[in-house]
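Of the protein chains in this complex, all but one are displayed in their positions.
We just call them A, B and C in the order they show up, numbering each chain from 1.
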């Protein structure tokens, strides 16, 4: 079994290797190889899952040590895996959804001559992501962490000929790097405090931490949060996610909805021991989560680009998860649960969006959609189910997972609990609003289609089976997953041994919360219907209120970055280049020049006249004589 | 007193006897006792020189060249053999003593320097004798010396001389006389001998400078400048000698140092002069000045660039190498044998001179545009480095200076020999701009010159580095670390202009009408080859020569 | 007297240089293959040395001792510790690739008319000469012996930069020539000044030893033993002055801010292979010497200077990265990236922790390989386009995907992505620094963001976007070029996931060095408490 864990990672890695070095001869078969290896990896995952279910709770954690990576005295980095319920959940999600999206891409990328490379990157991503969730120490996790960053970079910028794509990819990687600083400093702190960064060593030792080390632990918490913000597009490092939609839609579905962006949630949940010991860090986490869930939702309302709207929603949903994770034992389980259900329905929604674009000559502006339900029924249905799930329609996945989080937020207790709870509720309302908006603008109302750049009239049509099947599967997931998990709280029992769980004491009863969510849901939907359903949607966006305009521009946060960081940076570098030339180099060249000048001046003494030479000799003699006498005098 | 004086007086002690005889009868007329064997190198050289003069007088013109070349080479070789023999006999170390009744010291430094000078001279003779470089005049190969020194440049007389195929073969005897003087100079053990030796090697050099075949105006100008300034400086030297004589009542090194140390038997006369340190110090200063002029130390260096540039390049090479060796030898002996007691007086002054020499030499060289002037200034800078070694005032100091002189002189000879090869219509093309792209046209010559430049710059694995390290090491151990620092900085400045030449030769495109590199006869080739060989050998395996210099590092008193 | 392996390792390339230079002008190709052959032979020898080196054995192994110049206290003492043997292997490894990459560099200099002018022979001979001198410098265990070759290697490098410079110059051939010789002179003078100041210190060291030991010596062993036995003790001020003299030379060579300005010129004006030779091989001697000589000879002074040096190296890291971002010229960009990386190396050395120093050593190796990969591919790119300006490129990945791919991997290595070798060393340096000087560690960590910035900006501007004019016809990598790049990339991957072989060899030597400076790793706060 242990070896199987390794193979789990190895399979997609092998695929990436083959596809990226294979060359043109693999162009025709490449996508199949990639998909196959993804499925293989999924198969392994299922086997391991079955095996794990077979064991009783205590023995469920599997570990396998492969080799010593970096051994330098105290610093002993191992390459070792640890498969417990938490990682298992992720492994299933990653390989499952991953495989589906591989299949989907076969159809979606059918006409791209670089499809082989695309699948190579997808496999690379799977490998890295699996490494991330299977690592048994932070250092290896860091490797996976950056690995998914690379894969995401490659996939966002897959259509490199589009400058916008290239820029978006670069932006994503660099913003993530900022987060990575957090992770690496966190690891360094662990090393200097506990002398190790392996989960098995660190978590027990956190408990022993005392005195000033509490501050250190809090510091570690903050650093990990920074990392999570980067990877999971949380405020203030969320700016890259919107642009990341430049990538092919399957990428958005897999990486920027279902899996990679949730790595932050994984990190925090995995580090529960640390966060439990650092209340301040937890407060920071919930704050970030709450802010982001509103931020994302608001942004989602204003976007006309279907993918960007969904991206906003992703941001917001992950906000929920982060907040939940920040709540501590009350929330971990639900964070992960929401993560999984979100994985299903958000992937489904994205694939749906992809299918729509597929039918509409890659048009992304929802104002140019409309009335598509009859043209692409399957897409409509699956997308619709995803929609119902995300807004938390009773009985569907989102309903279970999200309500739990809202409850947990209240359960936090005190003013904090109230604030968080109401924020979560407000978020739910806005979610209902913007998702309904997307739904209506895309599938209802009248046609607002327009010919694309080459003037082709769009001929919307249902997508091929390779694309629809995964959508259907995901739709099933989005409908039933939540229910299944909640049957006598199976999911809680499943994860509890890893993350721990406590009910907390909610000031408001479950029923009240559910009622509240229902209310806000109805309000949100109704409002959206009133704005977009009843009257026709203008094909060009109205100027809109100040807030709308701000929201369209990601609440100006991007502009801030641009002005402060990008422009400022450019000025800094330009002036430094100038300084390096004129000052640092100038000093040296100046010295050289002055020596030259001195030389030129001294030369003139050598004027060619014997008598002046004689003068210098006589003068010299006088000097020497005088000096000699002086030496005796003093 | 008279007895003691008689004992220590030199060749002229005899005459002192004359004076004494007034008091006591003529029976006490001591015959001067000369150790001919130990003076043999000098005697051989002078002998051969005289023979050379006779050859000039009596041999038919067509045979003179061959005869002179053979004579000089053989004579110098013989002299060198004599030096070796003396060294073998141990005159350099154990049997070192003062010969010729106190006039000449035969000891380690003497023999080492005499050997060096003789080798340098041999190589110089080869370059003197080169006859392939200039285009043939009237079907005859001609060397780089004027057909007839007395003929006015461009006059019919000169044309006639050229047509008649005159050549000034007298340069060889002149060279030999100069060498003779140089052999005595570092060996001189009393101030008179010092002065005479100085003149003996200077006068022929003055004439040699005037004898260039091309650019005769510059050549004559060089001669005039060299002569007038030389005479001027020797006047200082002489006055200094006079004062020292006045102080010590003798010109013998040994006696003077004894008087300085106060170990000499007092006489009333001495008593009232020794009290007067002004005599001593001024004398010391002026004698030193005379020698510093010869080594070309700042501020007595101003003749060097002009003379080096104007003189016929083979002569320049010889002067630059041999004069420095001889003069530094003399300076060393003066400072270490006569004036050790006054170390605290002359050291600070020479510190100043050394620093000025190193820095100013290097700095002025930076903007030079003529190869020969460039090398002249670099030789000034090097004089400064050597002075740093002199200032170590220790045995290692002496030996390091000896080694440096040997290393430096061959690099210099080689460099100037290469300069003679690069020619255009107007003779040697010494302006740097003409050297552009030489590395492309004739890589070998350029490479060789580059080696010499790197040696000058003191890059490791060349003799220049070994020498520089030796003197700086000695200086540092002698507590002159500041000198080392200054030396290091100025060698950095110096490196700049050596590098500039290399850049010019290798990295810039050749000029269309650029100079051609003349294919030399075996003579010059040999000279250059020797230069390269010595540069590399002293750079890679200096141990043997260091030992030699080390053994030779002791002055006899 | 066992077989003098180390001498042979240095002599073989030297001999190769002479033989290559002797090949007649007409037989250019012969010369090339001769040189390549000798470089490979050297690689074999180096590998043998690496294998024969026993990490658990004595500190210096394969030693050879002879007196060279007694009067100078100069010994021909050779011996390698783990660090040296690793770097020798790196050097020997890179040279063949450098040669292959520069296979056609001297061709434009060939002139039919002049038989004595043999640039090709010269080019390859010079490369071998540099290799020989670098190897000796790594092998030397005598301060003076090291100094001699540290200094001498400048000359062949100087000719390589000035004589075989990059012809792809925007400002025309004449301006190019001017720039080239300026760069060459700048390179030489900077390093020469550094070297001469070091010479003063070397002489000072001799004077000191001569005064206290009777006979002056430069043998590292003798000096260390004497100090251990208490027979040699440098006065604090003396030690500091000598340290500064040595360190200055190494800091110029390394180069450390603000002595770095020669590097961008040198690397910018020379062809890519020569640039690799500079930054990946020759400059390593500087950082190596800090580790070997500054710390061992002047432990106290090293500790005294540490804060200043750390500040300077952190400045180098950030400053170099920022300037890299601001560059318009591909090669200058890589040069400034190197400045930043050397900052990391020096930071690691003077953090005085085993992670820091092992990391630094590893960093030297990895930086060598990664820069080689990046720079050589950049060179292929530049020769194809005939320009070094980033602005002249765009959309290359469309026409030359393999080239673009390799370039990207090189770049990712430069920004030290996990899985590629440089990540390991960079993290080691950072953690090593952090564990003793957290502030410096954190500031240095910012460097990784900037690294991402300059690498990705470079990649985006050159490789992505619509195909620029002048790029359309660009050919993808040829076999020879693949042969150059592929092994390097493979090596990057291997050392990225399994650096243990190297660390095992390096760690013991680092332990020795640390014991020289009487430093031990800070214990984790938790253990410290208990």
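The definition used in the following text is that a contact is a pair of C-beta atoms (placed from the backbone, for glycine too) under 8 Å apart; a residue touches a chain by one contact, two chains touch by 3 or more.
The rule is short, and it goes like this: contacts and distances are computed from a predicted model.
Of the names listed as "Sarcosine oxidase subunit delta", "Branched-chain amino acid ABC transporter permease", "NADH-quinone oxidoreductase subunit K" or "phosphoenolpyruvate--glycerone phosphotransferase", the one that matches the UniProt record for the absent chain is "NADH-quinone oxidoreductase subunit K". Of the chains on view, those touched by the hidden chain across the whole complex are A, B. Set against the missing chain, the residues B:137, B:242, B:447 or B:540 yield one that touches it, B:242. Considering the full assembly, B:218 is the residue among B:218, B:537 or B:554 that touches the omitted chain.
In the complete complex, the residue from B:91, B:145 or B:195 that touches the missing chain is B:195. Residue-wise, the contact with the chain that is not shown comes from B:309, picked out of B:38, B:68 or B:309.
Among B:68, B:250, B:316 or B:396, only B:250 touches the chain left out of the display. In the full complex, chain A makes contact with the omitted chain through residues 603-604, 606-611, 614-615, 618. Where chain B meets the missing chain, the touching residues are 2, 5, 9, 12, 15-16, 18-19, 149-150, 152-153, 192, 195-196, 199, 203, 206-207, 210, 216-218, 220-225, 227-228, 231-232, 235, 238-239, 241-243, 245-246, 249-251, 267, 269-270, 273, 305-306, 309-310, 373.
Everything below uses one rule, namely that only the chains that are shown with their structure count from here on.
When chain centres are taken as C-alpha averages, the shortest distance to the whole-protein C-alpha average belongs to C.
For chain C, the chain with the farthest CA centroid is B.
Averaged C-alpha coordinates put the centre of chain A at 37 Å from the centre of chain C. The distance from the centre of chain A to the centre of chain B, with each centre set as the mean of the Cα atoms, comes to 81 Å.
Counting only residues that touch two or more partner chains, chain C has 189. Chain B has residues 496 in contact with two or more other chains.
Partner chain B is touched in their complex by these residues of chain A: 592, 595-596, 598-600, 602-603, 605-606, 608, 610, 612-614, 616-617, 619-621, 623-625, 627-629, 631-632. Taken together, the chain C residues at the contact with chain B in this complex read 68-72, 111, 114, 116-118, 147-149, 151-152, 154-155, 158-159, 162-163, 177, 180-181, 184-185, 188-189, 192-193, 196-197, 199-200, 203-204, 206-207, 210-211, 216. Touching chain A in their complex are the following residues of chain C: 189-190, 257-258, 260-261, 319, 322-323, 325-327, 354-355, 358-359, 395, 397-398, 405, 412, 417-419, 423-424, 427-428, 430-432, 434-435, 438, 441-442, 445-446, 448-449, 452-453, 456-457, 460, 463-467, 497-500, 503-504, 507, 511, 521-527, 529.
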